[in-house]
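The complex is shown incomplete by one protein chain, all other protein chains being positioned as in the whole.
Take a look at chain A:
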Amino acid sequence: MESSTQLEYSGKTTARRRSGILWKEIVKHKYLYLLLAPLVIFYIIFTYIPMYGVLLAFKEFDYSKGVLGSPWNHFANFNAVFGNPGFWTAFRNTLLISMGRLIIEFPIPIVLAILLNEISKGRLTRVFQTVFTFPHFISWVVLSGIIIGIFNDQGLYNQVLALFGAEKSSVLTSGPGFTIVLFVSNIWKEAGWSCILYLAAIAGINLELYEAAEVDGANRLQQMKAITWPVLKSTAAVLFILAVGNVMNGGFDQIFNLYNSAVYAYSDILDTFVYRSAFTDATGFGFSTTVGLLKSVINFTLLFGANYIVTRFGKEEGL
């Protein structure tokens, strides 16, 4: 009994001492904290406070009573979601598309950064970097119009096919064709932008290392393997964790602007399903909030899971 009181006392003292140190640090760096304040306030107001909206997943939304006043319906929304075949299609598609993005799209910026680094001595680096980065600034609304224009019946793709005597193909209404367009167009749009972080990591490498390696007779591939890749590894690990945490976001903007009903079976992801449920179908906000909540819980679990695996087995720093 006595020892437990002592422990409690010593715990309280330690906590008080820690908060005292923290407060001293805050006072010491008050201007830095002041600079940080608007961002923190922004996140509290627009990200944390609205989180109370997840209550809708357990309620029957009443427009006149708002989120807090609406009556509870316990797990009725969950039953409706799990009983809806569209949800499971969207769930499967989200996982498949996101896994595809991790496997196919994630390594591309790393390869691109290494290749750009290899031509770093020439003037062409900036030209290539600009060319690769530029598509990131085109919105999916515009880009989808261009892509649909390329692949429609009279579009460039079918004209080229016709030129070689091949049969015309409706790429955007066939599941496999649409999936290929989905990955390729996203790589084209985002690879250049995503490789900036890797290029920044490479820029931090001491050039003398390469010179020393050259003197030792290491070829380009060996230099890449022994010098560039070890530096990139930790950046790649952090970005991989973030990408895994984002796995349930299959890319709403791109898919929403590109998809059509013929490829829903391949392209309808949870975000597009939520959008249609909330605004087009008669299911309502409770239903779509439930899907959103499930998505967030899975994302959260995956993020922490990936962080644990990377830090535990990969010997890299996590988040």
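FYI, a residue touches a chain if its C-beta (ideal position, glycine included) is under 8 Å from a C-beta of that chain, and two chains touch if they have at least 3 such contacts; residues count from 1.
Keep this in mind: contacts and distances are computed from a predicted model.
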From "Protocatechuate 4,5-dioxygenase alpha subunit", "Phenylacetate-CoA oxygenase subunit PaaC", "Extracellular solute-binding protein" or "RsbT co-antagonist protein RsbR", the UniProt protein name for the chain not displayed is "Extracellular solute-binding protein"
For the chain left out of this view, which of A:42, A:134, A:229 or A:308 touches it? A:42
Out of A:19, A:79, A:139 or A:170, which is the one that touches the chain we can't see? A:170
Would you write out the residues of chain A that touch the absent chain, in ascending order? 31, 34-35, 37-38, 41-42, 45-46, 61-66, 83-85, 148, 152-154, 168, 170, 172-173, 260-262, 264-265, 276, 278-285
